[in-house]
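Note that one protein chain of the assembly has been removed; the remaining protein chains are unaltered in position.
Entry: chain A
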Amino acid sequence: MDRKIVIPGQLLSDKEKMAGPGTYVKDGKVYSLLYGIANVKNKVSVVPFSGKYYPSRKDFIIGTVIDVTPSNWIMETGSPYDGLLHVSEYPKRVDSSEMRKCMSIGDCVIVRIKDVSKSMKVELTMREPGSRVLTKGRIIDVVPAKVPRVIGHSGSMVSILKKESNCDVFVGKNGRIWINGKSDDMDHLAAAIEMIERESHISGLTDKIGRFLRNEPEEVAESDADELIEEERSTLPAKEDNVTEETCRKVDALLDDEVDEA
């Protein structure tokens, strides 16, 4: 698979049939529509660097209720279009007058996009396992383009985040991440997510985040005595690793010198 950075209007292919998402065809040639990375497989597609969330069917997102009408909850979705959640899409039967008791303005909800019409009417549903009103925890915003980063290869990053921080994590496709756990843990996790967004170019990021979540010095200082010992214990092997790495490097250097001399 071939990849490169492309800009809008850049020629991608001479074959019209190669046109995939993020491209357009003019005079039988394929050009890029977006600023991003072009992937060439049997088709050319461009994945953008930035941009708003574009609602698509079956996505799980985190929405915020912004209005309650007699039969709908209107939700802000992080895209240019508000989502509509009809009463019948709520898991339980709710009377029109009772709607505000279930979800009121400002409530955050994990919802799934049921359908998106051509005129961008976004229909939501809560009749899905996992869909629920969020009453605890925090919501962190990341750029929607970074969502795959936070998830990682087949969910590796998310599982590290969950395991190491003892927090519940849910990543919405619209770039909203819900976390829930102890206050300190959440602070720590929020910092880790910020780090993913900021330092996503570092290779082996998943390991780095894992290490960050395990033994940050501040965390040791704040946590209570029992945890402190545990934290220290987990810190020690990491230090040893560093030492061995360094010694290895020195040994390598020495060996190189010897080879040079020889």
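Basically, a contact is a pair of C-beta atoms (placed from the backbone, for glycine too) under 8 Å apart; a residue touches a chain by one contact, two chains touch by 3 or more; residues count from 1.
Assume contacts and distances are computed from a predicted model.
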Answering from "MinD superfamily P-loop ATPase, contains an inserted ferredoxin domain", "Methanol--cobalamin methyltransferase", "ABC-type transport system permease protein" or "Exosome complex component Rrp41": the UniProt protein name of the missing subunit is "Exosome complex component Rrp41"
Among A:Val142, A:Val169 or A:Ile209, choose the residue that contacts the chain missing from this document, as touch is defined above.
-> A:Val169
From A:Met18, A:Val68, A:Leu85 or A:Ile110, the answer for touching the chain not displayed is A:Ile110
Absent chain, residues of chain A that touch it = 1, 3, 5, 7-9, 22, 24, 26, 31, 33-37, 39, 45, 47-52, 58, 60, 80-82, 88, 91-93, 110, 118-120, 127-132, 145-146, 148-149, 151-155, 158-159, 162, 168-171, 200-203
